[in-house]
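Selected chains only, in their assembly positions.
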Amino acid sequence: VLRSWFHGSAGLQSGSQSGFFPPVEGAMLPKGSFDNKVAFITGGGTGLGRAMTTTLSQLGAQCVIASRKLDVLQQTAEEISSQTGNKVHAVQCDVKDPQAVSQCVDQMESLTGLPDVIINNAAGNFVCPSEGLSPNAWRAITDIVLNGTAFVTLELGKRLIQKQKGASFLAITTIYAESGSGFVVPSASAKAGVDALYKSLAAEWGRYGHRFNIIQPGPIKTKGAFSRLDPTGVFEKEMIGRIPVGRLGRPAEIANLAAYISSDFATWMSGAVIRFDGGEYVWMAGEFNHLCCVTPEQWKTMEAMIRSTKGS
Amino acid sequence: VLRSWFHGSAGLQSGSQSGFFPPVEGAMLPKGSFDNKVAFITGGGTGLGRAMTTTLSQLGAQCVIASRKLDVLQQTAEEISSQTGNKVHAVQCDVKDPQAVSQCVDQMESLTGLPDVIINNAAGNFVCPSEGLSPNAWRAITDIVLNGTAFVTLELGKRLIQKQKGASFLAITTIYAESGSGFVVPSASAKAGVDALYKSLAAEWGRYGHRFNIIQPGPIKTKGAFSRLDPTGVFEKEMIGRIPVGRLGRPAEIANLAAYISSDFATWMSGAVIRFDGGEYVWMAGEFNHLCCVTPEQWKTMEAMIRSTKGS
């Protein structure tokens, strides 16, 4: 009888509690919070990058978005710009190529000048058993995620330092940068590297007027992430069952958090690592959380057994 | 000659960079963000608690502040209320006494109903070599910080669960909850306990509509903290020298962060632990950050020596 207690539930939550946690998707910061500011967002053409660009643009920033696919960037730039009335520039750039990064920053300098806000959001990832990873597959991910972030950050940092201009740097990593995770190992390693890069520079480059912070998102539905991490759609329900808040995140929610961190309201925030995941990480990591599906009746049985235990 | 390189500097930063990081002290969230919401703030009569109460009240919340000194609470309540036009209630409560906590919540229920926002901010602390700590001194701190936070959180949690009402819980701990720290050991232990309590409940009580988050502040000048942690004022300059952003934090800055976390803009945030410290923690913890005071000339010497090294 006992063995069947958890049959079918696998210690997951129902998700029905999500009604308590409705997403708010409008812009949070005061209008004009980014007036006269320039924001540079890698991977700004799609998914979370697009959402963050939209919010910064609404709040007054002039945005520059950069990634490999110029057509995607241009369409996004036009759509956002026509919605917000503020300029969004599209610049082609493969972040894993230091020369392309340098040329991209040249182009930005002539378009808008050096940025006040930098968001390193570009990344690549796919699920795969690690014994199937070739050295090239390893590098395909780490070159974008770790080297790409470093090249963008160092290139911009050097130029900003030379011009004695302050800036806010934000990196979008992932909750498993902390714990590691099987089946996404190059991404886990590279993202952990980015976390260390940003914590290191938060310490070293404060004296030049730079802040560095990190958001570690949990699952937020975007085509880019979900098509490569859950191609069959099988895992989505299971994922939700691990999230205490009972639902996936929305791009507009992370955009508000990113805007806050990048704004002058957060000038005292540096070296922070902010998990944004509906509670998924703490739920997974805590050894006894799967007891969520024990019923009140079963608790009574267990409590009685515990009480009757004598000695050790 | 080399031995005198760092004389006088002790590897600290000058703080002159703080001009890049001006504090913004106005309220950040949209007006009315907390309309029709009730917020309960322990230690709300002074320091950071007062600042958070002020911000929530400005944004529309009806606030209940609780601590031991009723006169202090009442004066704060009146001052804030007259400034914001929203009611602030003062309720006496020693959080380390479970019965007092229960009575305080009774009183709140009849005044305002159960809260939507809870901020566990009350604490005690003092600097002292650990070999000077009696069991009573140990308990004086841990009873307030750990047990007090637990009693408030459990009491409110149980009643909210029974009424099927969701809420946002926030705890104010400290950066040294993570690392530990000598000379403030009861506080370090109790605050680490609070961090674990909030991460645990973030996982367990999501299903009841509750979120739990943590802010770990670095040094923010308040009378309460500084008179007990730096009574002579000797350490303030040294502290600033360890902060990459070059200045102490301001109460209004943490109040904006706390308001964001407690608001509906952050309904997907739970189990987050947010360091808010101008970068102090990463600066202290990173082994080579004291090289900040090596001069360009000295770097040249060192670089030449490194280049000429052969083998291992």
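As written, the chain order gives the labels A and B, with residue 1 at the start of each chain.
Definition applied: a residue touches a chain if its C-beta (ideal position, glycine included) is under 8 Å from a C-beta of that chain, and two chains touch if they have at least 3 such contacts.
Just so it is clear, the structure is predicted and the values come from calculations on it, not from any experiment.
Shown are 2 identical chains; the number of copies across the whole complex in this structure file is 4.
Please note the rule applied: only the chains that are shown with their structure count from here on.
Inter-chain centre distance (chain A to chain B, centres taken as mean C-alpha positions): 25 Å.
Chain A meets chain B in the complex at residues 13-14, 17, 19-24, 28-30, 166, 199-200, 202-212, 243-247, 249-250, 253, 256-257, 260, 263-283, 286, 289, 292.
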